[in-house]
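Omission of a single protein chain aside, the complex is shown with its protein chains in their original locations.
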Amino acid sequence: MIIICKPEATEQQIAHIEEAIRHWGLKTHISRGVERTIIGVIGPEDVIREKPLAAFPGVSSVTPVMKPYKLTSFDFTHKRTVIDVNGVKIGDEKKIVLMSGPCSVESREQILEIAKIVKKTGASVLRGGAFKPRTSPYTFQGLGVEGLKLLAEAREATGMPVITELMDTKDTAAVAEYADIIQIGARNMQNFSLLKEVGRCKKPVMLKRGMAATIKDVLLSAEYILSEGNMNVMLCERGIRTFETYTRNTLDLSAVPALKKESHLPVIVDPTHGAGHRDLIPAMALAAVAAGADGIMLEVHNDPEAALSDGEQALLPEKFAQIVKQMRAVAVAIGKEM
Amino acid sequence: MIIICKPEATEQQIAHIEEAIRHWGLKTHISRGVERTIIGVIGPEDVIREKPLAAFPGVSSVTPVMKPYKLTSFDFTHKRTVIDVNGVKIGDEKKIVLMSGPCSVESREQILEIAKIVKKTGASVLRGGAFKPRTSPYTFQGLGVEGLKLLAEAREATGMPVITELMDTKDTAAVAEYADIIQIGARNMQNFSLLKEVGRCKKPVMLKRGMAATIKDVLLSAEYILSEGNMNVMLCERGIRTFETYTRNTLDLSAVPALKKESHLPVIVDPTHGAGHRDLIPAMALAAVAAGADGIMLEVHNDPEAALSDGEQALLPEKFAQIVKQMRAVAVAIGKEM
Amino acid sequence: MIIICKPEATEQQIAHIEEAIRHWGLKTHISRGVERTIIGVIGPEDVIREKPLAAFPGVSSVTPVMKPYKLTSFDFTHKRTVIDVNGVKIGDEKKIVLMSGPCSVESREQILEIAKIVKKTGASVLRGGAFKPRTSPYTFQGLGVEGLKLLAEAREATGMPVITELMDTKDTAAVAEYADIIQIGARNMQNFSLLKEVGRCKKPVMLKRGMAATIKDVLLSAEYILSEGNMNVMLCERGIRTFETYTRNTLDLSAVPALKKESHLPVIVDPTHGAGHRDLIPAMALAAVAAGADGIMLEVHNDPEAALSDGEQALLPEKFAQIVKQMRAVAVAIGKEM
Partner (left out) sequence: MIIICKPEATEQQIAHIEEAIRHWGLKTHISRGVERTIIGVIGPEDVIREKPLAAFPGVSSVTPVMKPYKLTSFDFTHKRTVIDVNGVKIGDEKKIVLMSGPCSVESREQILEIAKIVKKTGASVLRGGAFKPRTSPYTFQGLGVEGLKLLAEAREATGMPVITELMDTKDTAAVAEYADIIQIGARNMQNFSLLKEVGRCKKPVMLKRGMAATIKDVLLSAEYILSEGNMNVMLCERGIRTFETYTRNTLDLSAVPALKKESHLPVIVDPTHGAGHRDLIPAMALAAVAAGADGIMLEVHNDPEAALSDGEQALLPEKFAQIVKQMRAVAVAIGKEM
């Protein structure tokens, strides 16, 4: 922690700050410049990270030296985390995972048919929403537990592990019973009760970046899960909210190298929600592979005109097959496979 | 709903769209321009709001005519909602409510002392966090139920109703037992399970705007609460996330007239979180009053250097008293009182 | 300047950084923590502000201690700048200036009539665009020099000094000949050639905040003008671009106390462009006064339906008169007049 004092800070104020720091069990290192005094804090920064140093008279600014996340940090493991989900390895340096399926589970026929299509085309994880976070209360809210059961059935039929969203701590047991990967959606990225809850689960978790979340925020939310004992966390970039209205969100692909630089956790990209327009998804899926994503999540629907949610951004099976082929070529170009 | 077709849309595609609309029980009204065909949908828009019209071949764009929120809309009541909380009226056209207290409940002494200070200075509602949503898992997470009990004690001591945050559906009963107003924080604004749950409560709710939430998003989240039967909802502007880093968030005061134009619900402003710097709070508090807020929420602490959360943005009692005096003068200038 | 080294920085890398700093004529102050080494740079920071220290191996981050702006800084004058424009004082602590007029000068009759209306209602500066920065090339681009002459005529008729926008260095002489205050628009806030040019002028300048400009960016753009010798600069908040689409821009009123804290220059607020909807302007104008603005700029039109630009956001004369009355009451409430 480096404390930069105001030019007009008095000796008394500086002494008061030093005293507080020593009181918290740390040492100080004073550097008096011509215009300003700088106080370096020596010792474990965690002890004073949450102290309101900026509230002390004479303080101009406080700069942390250490990162606020620990278990999430690449420095904690010095090697990349690979998560094994029923034999599917997520985070493998050489192999990109494809997660696919409909936005929502709508019926037995729908999920079984789409599951078979995406499996055949190359997906190794099946996605499908049973509990749906919808902006409006008047739109389809998902089939709930019934949807979870249908997902489990689709897993039986195809052998693919299943990822689905958990929205409420009350549903944790149900979702953990049926799902292989628990998804925490963008809108719940800072639902800290939910994060702690899945931290106590043994199931792998995919944490989606919130619409207003910085890279640091994402890592701190992941830290909530890891600090409860669950190290099987993958992060997911799905677009942030910006002034641009042409796309539904702005897919921030620089988050891929940034998160992989800061953390050991696998990084998935969801181009479907990032783009929000079917026309833009192929280019963004290819770009996500090239940017170094460990996995790609794509929504597919066999009958988008009849979809109960987000039909306008679902890919048709043929288009999906074509993109998968192209993604595989790009994967090979960067020394991986898909 | 107005559907603008692509210039190259075929007659067959247009017929297919019309057919779908009729199939959903609505009528169409076709207008063929030189370059484009426009399809007006006649009948209740709700029926097709969630249909994936943009997924139909030949569709260029879809523009809704009706607003997606209903109960929340000013058009629903044609008069402003006034919420009575133990005799304190929130939303009264002539009287601005002051909600104040510490960021977190830290101890019996702390909450009782601050409650007395803010009561004496003019607050009529006491705020204080018992469950705290903190970005990092390593910072103070609140006293929980113990904090709720201390708030209830402070209510007994001062007569002020109490507002506190609910973060998890599991804690609903506990929070509803002790609090007079349930706060839904910015990070949970789209935690739809929580919104439905407080919608089924009988307690008044204050819904804070999420950091990436548009005016429309706020109103749709409120709609979740109202549609479950709880009409006692107030909205709270507390700053949105923008590129500006000088302030913690960007307090969007235009949200006050915008929300009051669109909705009948009272609008509160929280300048503390919007500004994030003690120096900027007074100006923003005065501006919030002038912008037409029904209530102002301000954090006060008697010993900010020792605060367990957000001490750097808490006002000292003397500064608080000074701002309250100025806010009262501005209130009178616009024909209200505080 | 404080340089935080990477945990893995070698002694050789640290020595290399120190050597470079000494080579640039400054001293270093090393603090070796358990995990990281921190290098403090002692001496005038300007010398190395533009050195690519982050490009040196072993450097994790570089934190400046000094502010990058000087002449613009409050610390440079330690008193507020008051600009005298033909007897109208802008920046006076007790008196708020009202600048008003149409978006564009459209004709002699139009500008003379509106000038008389706003003068009578209380404006002391007349605004009107002759060179118009329009998003589309197919919309009205202003009357150019002819518009400047009409503005000068309106000044003769009313005695009000005139503010108008300069968009091109080629037009500097013409604009400086007719205008009393030169406006640099939001889109040209980082047109550094234009800033230098008006810096060499003797005329007062109003610099509008760019749509993506931080507080620091605004002050650095002002520094361009001041550093060329023109100290008569006022800053103008007119809304920033955010994800919100309900308003045209998001008026960031916290910029008023922020800019006044950092700088000695007067701060004007333009609620017309910030809100973009006539319905929201009154509330934002009152809030701007309460937030401490030194001046308010409001667009007025006597026939908005026939306006050649931005008619939808211009106030009608009666509405304008009503807002002025309310702004005056708020001004008095905070110890000023208008």
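A, B and C are the chain letters, set down in written order, and residue numbers restart from 1 in every chain.
The definition used in the following text is that a residue touches a chain if its C-beta (ideal position, glycine included) is under 8 Å from a C-beta of that chain, and two chains touch if they have at least 3 such contacts.
If you're wondering where the values come from, they're calculated on a predicted model, not measured in any experiment.
Within the complete assembly, B:I38 is the residue of B:I38, B:A54, B:A152 or B:A306 that touches the hidden chain. Across A:A54, A:A290 or A:A321, the single residue that touches the chain missing here is A:A290. Although one chain is not shown, part of chain B still touches it, namely residues 2, 4, 7, 29, 31, 33, 35-36, 38, 40, 42, 63, 65-66, 75, 241-243, 245. Counting the whole complex, the residues of chain A in touch with the unshown chain are 212, 214-216, 240, 242-247, 250-254, 256-258, 261, 274-275, 279-280, 282-284, 286-292, 326, 329-330, 332-334.
Within the entire complex, the positions of chain C that touch the omitted partner chain are 20, 46, 49-56, 68-69, 133-141, 167-171, 187-188, 190-194, 196, 210-212, 217, 220, 223-224, 227, 240-241, 278, 304-305, 307-312, 314.
Definition applied: only the chains that are shown with their structure count from here on.
As for how the two copies chain A and chain B face one another, over half of their interface residue numbers coincide.
Between the two copies, chain B and chain C, the Cα superposition rotates by 180°, quoted to the nearest 5.
Taking the mean of the C-alpha atoms as each chain's centre, chain A and chain C sit 38 Å apart. As a whole-number value, the distance joining the C-alpha centres of chain B and chain C reads 31 Å.
Between the CA-based centres of chain A and chain B the separation comes to 26 Å, rounded to the whole angstrom.
The residues of chain B that reach two or more other chains are 212, 240, listed in rising order.
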